[in-house]
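Just passing along the structure, written as structure tokens.
For this view, one protein chain was removed and the others were kept in their places.
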Amino acid sequence: MKYVDEFRDPQKAAILFSEIHRLVDQIAPQEPISVMEVCGGHTHSIFRYGLETMLPRGIELVHGPGCPVCVLPIGRIDDCLAIAEQRDVIFTTFGDAMRVPGSRKSLLQAKAEGADIRMVYSPLDALALARANPEREVVFFGIGFETTMPSTALTVLQAEADEITNFSVFCNHITIFPTIKALLDMPGLAIDGFVGPGHVTMVTGAEPYQFIARQYRRPMVVAGFEPLDFLQAIAMLLTQFAEGRCEVENQYARVARAGGNEVAQEAVARVYELREFFEWRGLGSVDQSGVRFRHAYGRFDAERRFAVPNLQIADPKGCQCGEVLTGALKPWQCGLFGSGCTPENPQGALMVSTEGACAAYYQYGGLRQGVSA
Amino acid sequence: MNQMPTRRSFAQVLLRTVTLAHGGGGKATKDLIDDVFAREFDNEFLEPMEDQARLVMSALAGQNDRLAFTTDSYVVTPLFFPGGDIGKLAVCGTINDLAVGGAKPLFLSCAVIIEEGLEMETLRLVARSMAATARAAGVAIVTGDTKVVPRGACDKLFVTTTGIGVIPAGRELGVGRAEIGDRVIVNGMLGDHGAAVLAARGDLALETALESDCAALHELTEALLQAAPGTRFMRDATRGGLATLLNEVAAASGVMIEIDDRRLPLREEVRGVCEILGLDPLYLANEGKIAAVVPAGEASAALAAWKDHPLGRDAADIGVVTTGEAGRVTMRTLFGGTRIVDMLVGEQLPRIC
Partner (left out) sequence: MCLGIPGRIIAIADEGRKLAMVDVCGVRRKINIACVVDEAHPIDQCIGDWVLVHVGFAMSRVDESEAAHTLKLLEELAEAQQTLREMSLSLEAP
């Protein structure tokens, strides 16, 4: 596979592991260097390739709040169910959102009970369903960060151009930047550097991250998602530490350009505006961290077309997702991990999706558990 | 005198769709069974059309000292997919469940539950496919049942096949028999069926030439047991994929199994589907793949025997039974790192992260 296999080359990985070991030895940190990645895709790649098992002890990976499925609030799932359970509605969603439990059930369970809930790969497929079923109301569950915002926006713009009247979006798109800032504002946060989300950067460019290096004095390297990308980014971060630099660097230049993607940015700006605040499961309310449709696109806004309960529902008792998300706790240190909270019966954000740190550790990572604690 | 036995004439159903009357037990049912099923399956055991097939025990004995007996239901959507259909699946799946126990498959039953309104032609095609598949495998479909349920009570067609086979004395395969040092082998490319059916469903709008690997594997299992008589265990990697199967072995045998990512045979298009959707091929269903646990000393003979057969050309040694946490399956990654391969939790869903 072109542009994939080359970045999975074991020989080059060995080179990078060597370099990482050398750099950690050179830096000789008193405490392990703590690096946070803020993207579910990176969490997945780390576990799939067993990268963490091969890094030196002097470096520790923390899995941050970069999984948009994991941070879906329970109340918003209940809102989805309220829409999906209406008679004329075809409710469409990405696959991984279907398992997230609401207060009573998940979309998958509602589907089993007869609601017309369909999995789609792309919002374009949801729009196609709307075209093919003019007598039904097709709703698309729009989740994801900046990477996915443009695809929803472009789909809405296409619906507008084609004068489709039975299509709307339940918009849960969120932006990672205020959350990173909120994390960095937490007192005693022990994160030394960041591996940045390559596909968010593909859309936004690198400028929005500059505050992390300039204001909060933490270096960041934007990385692609193949294992060599991640390892190279770690090496670049360590090199910054060794050289006393603190910058935002881009490892993923083959896909992410400094200015991001203009067409995508324009579509996003045209269709959405920032919400004053938005709830993140496990983290609570974060200012200016979500988007909604502008008034001009109100007819595509499922929140305006359908009545939804719109309740804020707290996580179950004992849930410590917030502490794990911010790196204060390791997944296995949560009181519910593996006992009350498992992938079959998830209690909180980080167990519901396979990219959540807890689900990933539970399924893939048991081997290093407790070793670096 | 040497006369050709006159083949009896079969009923003819003219209706184009299956109705509730066809399930009522009266003439309509008899005609349906006769025209659609008996006509296709046609064999000496079925011919008397009694309520039961009667099988002569002495004919089954010989070197065999046990009957193998298994059943499975098939509920695939869509009914017809590249490389197969529900009928072929139902015959192969049950043949394979017998074959992996070291049995020679002999007889099948075929019970169908039909949704009112199903096209008669669809039913005929399924029956024809079952007949052809069974015939090619030297297996007879000897008894069955037909029910029709109201619209909505089932999804077009459900098929259940039950199979009987005979096991020669001395064969003792078991899921709990894996021993440290044993090799794990598979007969070819993984994930074809799961990926092909997913693409064929249409809702993901993926176009691919992928086909299901649906096949009867009894010749392959026999060849394995001849070449590697010390084989501990075989199982087909159906729902839940190879990962689920290996976890079952590891748990039942109280051992750890380590497989090697560099050795897993995978078709490019299956990789493509998995990369696009974020799926793991270890959890995709296979309908023509067996994993076997064989003593290390017999592994190359086992592989050679498989590679000699059309259904085993891409056979590979993918892992080893090793010391470590009992019940654990791990995978050595491309880089020498380690990853746990757990049981599938729920259904594997495409992801966007």
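Chains here go by letter, A and B, matching the order in which they are written, and residues are numbered from 1 within each.
The rule we apply is simple: a contact is a pair of C-beta atoms (placed from the backbone, for glycine too) under 8 Å apart; a residue touches a chain by one contact, two chains touch by 3 or more.
Since we're looking at a predicted model, the values are computed, not measured.
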Query raised in the report: Which displayed chains does the hidden chain touch?
Result: A, B
Requested in this report: Could you tell which one of B:Ala199, B:Ala237 or B:Leu349 touches the chain left off the display?
Outcome: B:Ala199
**Report entry** Contact with the hidden chain (one of A:Arg48, A:Arg76, A:His199 or A:Arg218)
**Finding:** A:His199
Query raised in the report: Any idea which of A:Ile27, A:Ala82, A:Leu124 or A:Leu184 touches the chain not displayed?
Result: A:Leu124
Query raised in the report: What subunit A residues would touch the chain not displayed?
Result: 1-4, 6-7, 12, 15-16, 18-19, 39-42, 66-68, 94, 121-125, 143-145, 147-148, 150-151, 154, 158, 197-200, 202-203, 225, 228, 232, 251, 253-257, 261-264, 267
**Report entry** For subunit B, the residues touching the chain missing from this view
**Finding:** 199, 205-210, 268-269, 271-273, 275-276, 278, 351-353
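Convention: only the chains that are shown with their structure count from here on.
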Report summary line: For the pair subunit A and subunit B, the C-alpha centroid-to-centroid distance in angstrom is 38
Query - Footprint of subunit A on subunit B - complex, ascending - result: 203-206, 268, 271-272, 275-278, 330-331, 333-340, 342, 345-347, 349-353
Report summary line: In the complex, the residues of subunit A that touch subunit B are 1, 4, 8, 10, 13-14, 17, 39-41, 44, 47-54, 67-69, 94-96, 98-99, 108, 118-122, 125, 128, 143-144, 148, 227, 343-344, 353-355, 362-367
